[in-house]
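Here the complex is missing one protein chain, while the rest keep their positions.
Up next is subunit A:
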């Protein structure tokens, strides 16, 4: 297997697969949409073409069967039915598995035989489970249906003239399965090869696409065409102006499939624009139509404006920019210590600052990807799970265009599925229960991405039954996640957040959807690793919303430097709400915890960093103190020093459970630990409870 071709093929194939899945789901809602049908067909056709270059025969066969089915749907020979949608989706899952095998360097094995048979049966118009003869339904009245017999291969070609999706007239040639001729078409319907030629001549004169001398030639010598024949077809279609501006001889066996796939797929109509080309061996149908010229004109432009780059190279650039940011900080610090007399140096430092900021932003944007990539799997999940659970759910997706770091998009795929499945399984009620509660039978599940300054907020919310805090607390006690004493001290929010604890589940028996107490823990851990924040809001009987907030980029982390006695630490700016002047009169003891009254309504836990990190609490009266208010609590420190854009260096030598997000190098060149506010707050609360 040519690994270079494989490297080109895999990403494009995955995109095609995702697009095909999305389109198939659209097809379910809008079965008569010719554009969507054509799009799915093209996806299979293109996948097949690329797989052919890799000699992935089983993938070729599999996509071919699906292509076959789609072709029937596209030509309206068969109506779109729910079972077909299910089958196509299952077929896509098989392709996904095959692509994974390819990614591991293995040649994919054959797809499941029973599903393959179902696909073939459906394509032949038979019931999915039986080998019944294909039905002749789906052919519009008045369509010229002219079957011919290919004596060489004992197969029947069914040719008919029909309008294509773009309004042109084409001839559809379809090979019926062996043995199907006698059932589906009487002897009287058969035409000879000469009659078929006559039909083609009548349509195209001497310029019949396919450049076959006769229908027998089309059927003869297997389905494969020679390279010369392929070139000839391209020459006839495009002359010297073949799309992609690639000289015709270059499109040979050594041409990467992406080039070929691009030429076929771009412009939409290209798959149809290769009449008679049997680059897809075994194809039982081909649409004969004049290629739309617009597609050929736009393809080269599209190719010139995008560039596929290995993510490893982007990561390397990002790391180098990170080092540049650290150097910039050191330069700025060194220049500021020189004093005002070095005005030139100060100016250079300022310009350097601006330039590095620009580079940083540009490189950051290189890694940004739209949330659409993250959300596109969800319609399928919602569809399958809601069916499995017998629930009626409407999925709303908002903010697909919002962009976020590629690392976040890649890492969130699993957690998003967990959140959606959790919502469907635990949050959303069945239609009857909803109706009894005075709600619409169809629940709404909303997935949204919202851009908030330097963060992106991703929300999964539903209008289900909400989360019962007492029920959750009791379950947590029953399952040994917390003790009854600990439960008594929990605030409402902390009780709700028990659902994120490992091993917690409200179910006593695990099902294939939930019950193992893993999913929400994965969500929490992923959010933590990505320097994100979780927010859970619920109203009993009405709704639940779980939101995750992530920084736009993980490459650079703005931090605030803090002094704790003689030590300097950093805290992510994203965690900080404000800096406050701590007043002793606002400190109180509540349920064994020290809390701070921020205003009339807000009370937050106090996290004394002196007590945690130095094992000696900061003395309010004899030491200088300042407060850093975060969403987790009020951190008491000696002094707030200032902020800086830093680059996080992982601390691999510490245990997984620690109080630091990593380390950075300050402008003064010293290594500074970056505090993890969530972990510190949890530790402070645990300490206080231990003391109490």
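The rule we apply is simple: a contact is a pair of C-beta atoms (placed from the backbone, for glycine too) under 8 Å apart; a residue touches a chain by one contact, two chains touch by 3 or more; residues count from 1.
Just so it is clear, contacts and distances are computed from a predicted model.
**Q** Absent chain per UniProt: "Integral membrane protein", "Chemotaxis protein", "Acyltransferase family protein" or "STAS domain-containing protein"?
**A** This omitted chain is identified in its UniProt record as "Chemotaxis protein".
**Q** Which residue, A:368, A:579 or A:620, contacts the hidden chain when the whole complex is considered?
**A** Looking across A:368, A:579 or A:620, the contact with the absent chain belongs to A:579.
**Q** Out of A:81, A:442, A:537 or A:643, which is the one that touches the chain we can't see?
**A** Once the missing chain is taken into account, the touching residue is A:643.
**Q** Of A:454, A:485 or A:623, which residue touches the hidden chain?
**A** In the full complex, the listed residue that touches the missing chain is A:454.
**Q** At which residues does subunit A meet the chain that is not included here?
**A** 361, 453-455, 552, 558, 560, 573-574, 576, 578-581, 626, 640, 642-643
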